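The complex appears here minus one protein chain, its other protein chains still in place.
Order of writing sets the chain letters: A and B. Residues in each chain are counted from 1.
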Amino acid sequence: MALDFALGEIAEHLGGELIGDPALRIERIGPLEGATPATISFLSHPRYQSQLAQTQAGCVIVAPAMRDAAAARGAAIVLDDPYLGFARLTQWWAARTRPPVPPGIHPSAVVDPGAVLGEGVSVGPLAVIEAGAVIGDGAAVGAHCVVGAGAGIGRSTRLAPRVVLGAGCRIGERGIVHSGVVIGADGFGFAPVQGRWEKIEQLGNVCIGDDVEIGANTCIDRGALADTVIGDGVKLDNLIQIGHNVRIGAHTAMAGCAGVAGSATIGAHCTVGGGAIVLGHLTLADHVHISAASVVMRSIRKPGQYSGVFPIDDNASWEKNAATLRQLHTLRERIRALEALRGNEKTP
Amino acid sequence: MALDFALGEIAEHLGGELIGDPALRIERIGPLEGATPATISFLSHPRYQSQLAQTQAGCVIVAPAMRDAAAARGAAIVLDDPYLGFARLTQWWAARTRPPVPPGIHPSAVVDPGAVLGEGVSVGPLAVIEAGAVIGDGAAVGAHCVVGAGAGIGRSTRLAPRVVLGAGCRIGERGIVHSGVVIGADGFGFAPVQGRWEKIEQLGNVCIGDDVEIGANTCIDRGALADTVIGDGVKLDNLIQIGHNVRIGAHTAMAGCAGVAGSATIGAHCTVGGGAIVLGHLTLADHVHISAASVVMRSIRKPGQYSGVFPIDDNASWEKNAATLRQLHTLRERIRALEALRGNEKTP
Partner (left out) sequence: MALDFALGEIAEHLGGELIGDPALRIERIGPLEGATPATISFLSHPRYQSQLAQTQAGCVIVAPAMRDAAAARGAAIVLDDPYLGFARLTQWWAARTRPPVPPGIHPSAVVDPGAVLGEGVSVGPLAVIEAGAVIGDGAAVGAHCVVGAGAGIGRSTRLAPRVVLGAGCRIGERGIVHSGVVIGADGFGFAPVQGRWEKIEQLGNVCIGDDVEIGANTCIDRGALADTVIGDGVKLDNLIQIGHNVRIGAHTAMAGCAGVAGSATIGAHCTVGGGAIVLGHLTLADHVHISAASVVMRSIRKPGQYSGVFPIDDNASWEKNAATLRQLHTLRERIRALEALRGNEKTP
């Protein structure tokens, strides 16, 4: 990793004003703390301003309000949105430092002659692509992926190694799907019959929009009759479960270990915290934010932040409070009784 | 998907009374809402009766009590259990619309000569089957599966692509295992030794009954000394963790993201909601139902529904209530004090 770049080259890509020597060599992007003179860093929030004076970073990306403070200490790039600038810098950096994915089909891959591959498609070693699958230009199917019959992958979408995209399921353009993801397994549907479960075959598919990212080992089940639908720009973290017939609106983001039960509808621009659970058949409006580990047990029609977590405490305190909680309803009755008594005394 | 079927053909398979034209072409199974004249739908519960009059469905499957209401609007199939009829219809439909799994071993599969394959077995591309594995007649091993040494798969069981069935582990007949499932990884067992962990090798296997379905990316660990046991007819959703030595009784169903810690015993005909956790070494009786996201911290000996979830609220309300909850035990003491005072006043 002896790669380095001229600061001027970086500044040109990001736009904004460059203060300092464009010839300065940058070897690394890093946080303010621990930065070296060859590091480019960023100040995402005025709150961290105190770190600005102390950092050894060769260059700091700052907002206009921080321009003078940054210039006083060394090189800077002034941008309206330094955090966005940082994001774009990571993309620029990755494009220059990561080995490109070579187009072409690895000889060990098993590609059905009935699959349709666009231009510049890359198929990794030992991937399996079944008949009728359609893969857009510039898409990449990683090693060990399985793309089912009739499945569709949009242009420039990348499947990391070992992704399953089930038969008939589709993902749009510019998506990123991480390893271990299973798209299109059967939804969990059974009719109870005299103490056992009769399978309801899941006849729908999964339909995923453009610019969607799906984290490692996450599962999105196919719909029972209609499709499970993931909107444009949705970001799902790792180990998330999306049940059948779920609909997730555009640009909603969900953190790791979250679960959405069947037929729930989540609006656009929502966030769901890690480990949170949304029960089945519920509706969440747009711009609803669920805190980590909270359980949504009723539909939420109003934007806002919602929470429901037992506060952690030292174990002894928790035990006492939890025991009392199991009698909470009784405590309320006792308060009522005290109040009634109080009222009676007062009345005369 | 230009497939369609005559209504008479469907009715014959389902049994019951057909009201209407057996020549009607059915292209789709769908819910009452949004149904077209080429859709067959069903009314699972009298509660939804109002939708019956409005639906455009070509045919509706109904219970005898709804016979006249259904007949008044168009074609109908009258069945004692419409939901079961719907389930069977999906199975009939899937059998006719999905490409059959071709028997035979894909040339890219790596099958040890010491494995024993029954008649009509299908082994997908790049699957690995180790020595001593025994695979029953008509079973299907999907692409990229790994079937370990001495493992057993019963007749007609289907492994979706990319399932790991560990050495010595067995699954019965007519099972369905979805992608990403890991059966037979080591249970989590360590002896603490002077601040570090000494591995306890897991010498048991996993033994799974007949008619079991296991959802995507679910894990079932092998037993420490004896086997982990999953009873007949058990249904496990996606991303479930079953620890070592767990025993799950017949026809129990567990929803996604649930976890059962080591050596727990769950009875037959239980249900465990999504994200629920059962701690180790506990026993749940038959017919115990655990609500989603609840945590079972003690054995449950009596059938019934059990719950334990912090109710979700807008964040500000939650913060106030959670803060108070951390003093709940003190509140109880204060109520006691008020009551005692009250009692003292009264005594004289």
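The rule we apply is simple: a contact is a pair of C-beta atoms (placed from the backbone, for glycine too) under 8 Å apart; a residue touches a chain by one contact, two chains touch by 3 or more.
Please read these numbers as outputs of a predicted model, since none were measured by experiment.
Checked against the full complex, the one of B:I171, B:L239, B:A268 or B:A285 touching the unshown chain is B:L239. Of the candidate positions B:P100, B:P113 or B:G195, contact with the unshown chain belongs to B:G195.
Residue in contact with the omitted chain (choice from A:L239, A:L279 or A:V296): A:L239.
Interface with the hidden chain, as seen from chain A, comprises residues 28-31, 81, 83-84, 86-88, 90-91, 93-94, 97-99, 106, 108, 124-126, 142-144, 160-162, 176, 178-180, 211, 213, 215-217, 233, 235, 237-239, 251, 253, 255-257, 269, 274-275, 292-293, 309-315, 318-319, 322-323, 325-329, 331-332, 335, 338-339, 342. Even with one chain removed from view, chain B keeps its contact list with that chain: residues 110, 126, 128, 144, 146, 148-149, 162, 164, 166-167, 180, 182, 185-186, 188, 190-191, 193, 195-203, 217, 219, 221, 224-226, 239, 241, 243, 257, 259, 261, 275, 277, 279, 290-291, 294-298, 304-311, 313, 317, 320-321, 323-325, 327-328, 331, 334-335, 338, 341.
Throughout what follows, only the chains that are shown with their structure count from here on.
A separation of 26 Å divides the Cα centre of chain A from that of chain B.
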